[in-house]
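Every protein chain but one is kept in place in this view of the complex.
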Amino acid sequence: MARLTVVRKLQIAVIGYNKECSEIASKMAYDVGREIAAAGAVLVCGGLGGVMESACKGAKENGGTTLGIIPQEEFSYANEFCDIVVCTGIGFARDFIVASSADGIIAVGGGVGTLIEMGAGYMNKKTVVAISGTGGVAEKYGGKYLDERNHVRILTAPDASAAVKIILEKKKS
Amino acid sequence: MARLTVVRKLQIAVIGYNKECSEIASKMAYDVGREIAAAGAVLVCGGLGGVMESACKGAKENGGTTLGIIPQEEFSYANEFCDIVVCTGIGFARDFIVASSADGIIAVGGGVGTLIEMGAGYMNKKTVVAISGTGGVAEKYGGKYLDERNHVRILTAPDASAAVKIILEKKKS
Amino acid sequence: MARLTVVRKLQIAVIGYNKECSEIASKMAYDVGREIAAAGAVLVCGGLGGVMESACKGAKENGGTTLGIIPQEEFSYANEFCDIVVCTGIGFARDFIVASSADGIIAVGGGVGTLIEMGAGYMNKKTVVAISGTGGVAEKYGGKYLDERNHVRILTAPDASAAVKIILEKKKS
Partner (left out) sequence: MARLTVVRKLQIAVIGYNKECSEIASKMAYDVGREIAAAGAVLVCGGLGGVMESACKGAKENGGTTLGIIPQEEFSYANEFCDIVVCTGIGFARDFIVASSADGIIAVGGGVGTLIEMGAGYMNKKTVVAISGTGGVAEKYGGKYLDERNHVRILTAPDASAAVKIILEKKKS
């Protein structure tokens, strides 16, 4: 009898603004969620509002699977579009867990928390793609190296579909 | 148009022996995984070997969904039956995350790490069910209060099906 | 010229009741703090109230040095007898850090959080001494193995001086 093997799906993290989220970033995040769903990957995020919520909504309304890794230790803090919630209880140190739990990371706008997640991804040589035109740290650091070690450049993509494509191709190679 | 709402599935954690896992505990863990799948809940665990791996296998071979929350920061440490892997990178402090991320917890055998997970669940007043006859800390602490505050007794169940049933009923009430 | 070398002082953790602390446990904790100071060791604790606060007071009133490792990320949660405060911001997962940061651990009463710290110490094969007659988990688990692997027995001591002595001797051997 053939042995069952689970082939783990790709896990793609979406990072960005929490509360103070612009309309542009919110729409782009929705598109990123939709594209991750279309690629058959699992959407990983910090589980809260703004970009995280819009991305989860985009994935859920398009048949995807969503995982929210939240700072708090109670489920109720997660946005309602998370299929599975990981309640870390470790505060914003959970940013490291979001980055470690991703095969690739897509940034949409974002403040310093998003920068920290980009940094944690960069440290572990993950593919990090910032979507152009979404403002915040995605705009500020896209196309750059975060430090002088020049591990991996923060890549840029013009839209959601291109961003997901970059991550899929990096994993194949 | 009706609004999409995601009703988060119940998340049930299975905790117990890692490597030094008895045959009895391994078989029981498989059954627990199968029953969690049958209940339509998500199986949450520490993502490594022994009871965690057998439970994931039981869930996967019966159409369930499995989440492994591992101590390490690389995916490769997870057992192959995890659909989704959360790479915490925080070492055994991840035991707290396993407990916080569960609506209810089932213990099958286990050493001191399992005791810590039972304690973390107890601290947060989660339903914790130890399966009788599986040895280890499940046997040792089943039916008892872990401290003198008597928050919640560690419940006992004779088998996998009864254990899952207790958790489902506690959530309804 | 001779090279400067810092010989790290021994770090001894005191664990036990937080708020609901009995008079007996509080007095014993004070004595433990005093004895740790007398031994020239650094007192490590969870930095909050009850046993932690009394132990810090005992150390400070007798010339010792105290370190509080708190769950929160703001200094203000620490008791006023901490010389140095580590604000972990990771919630009760900080119990693992208290245990890892100790050369030996002394338990005075305590609830399930204290049991978790004893468990984390046990897991890392640290010397853990429970003081008899102080109630709580110190009383309940003193003299026992926490699991069936029988790594290290939770030792017992009749008083503060004997508890500190056991740890000093274990480090020498």
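Descriptive notes on the structure:
A, B and C label the chains in the order they appear, each numbered from 1.
As a convention for this text, contacts are C-beta pairs under 8 Å (C-beta built on N, C-alpha and C of every residue); 3 or more make two chains touch, one makes a residue touch a chain.
These numbers come from a predicted model, not from an experiment.
Partners of the chain left out, restricted to shown chains and counted across the full complex, are A, B, C. Considering A:L115, A:A130 or A:I167, the position touching the chain not shown turns out to be A:L115 (whole complex).
Note on the undisplayed chain: of the listed residues B:Y17, B:F92 or B:Y122, the one touching it is B:F92. Of C:A25, C:A39, C:A55 or C:I69, it is C:I69 that touches the chain left out of the display. Against the chain not shown here, chain B presents residues 73, 89-93.
Mapped onto chain A, the interface with the missing chain covers residues 20, 90-93, 96-97, 110-116, 119-120, 122-123, 135-137, 140, 146-149, 151.
Interface residues of chain C facing the missing partner chain: 4-6, 8-9, 11, 42, 57, 60-61, 65-67, 69, 73-75, 78, 80-90, 93, 96-97, 100-101, 103, 124.
As a working rule, only the chains that are shown with their structure count from here on.
The touch graph of the protein chains shown is complete.
Centrality by C-alpha centroid: the chain sitting nearest the overall protein C-alpha mean is B. Comparing the residue numbers each copy contributes, chain A and chain C share more than half of them at their mutual interface. The chain with its C-alpha centre at the largest distance from the centre of chain C is A. One simple way to say how far apart two chains are is to compare their mean CA positions; for chain A and chain B this gives 27 Å.
Taking each chain's centre as the average of its CA atoms, chain B and chain C sit 30 Å apart.
Averaged C-alpha coordinates give centres for chain A and chain C that are 40 Å from one another. The set of chain A residues touching two or more other chains comprises 73, 89-90, 93.
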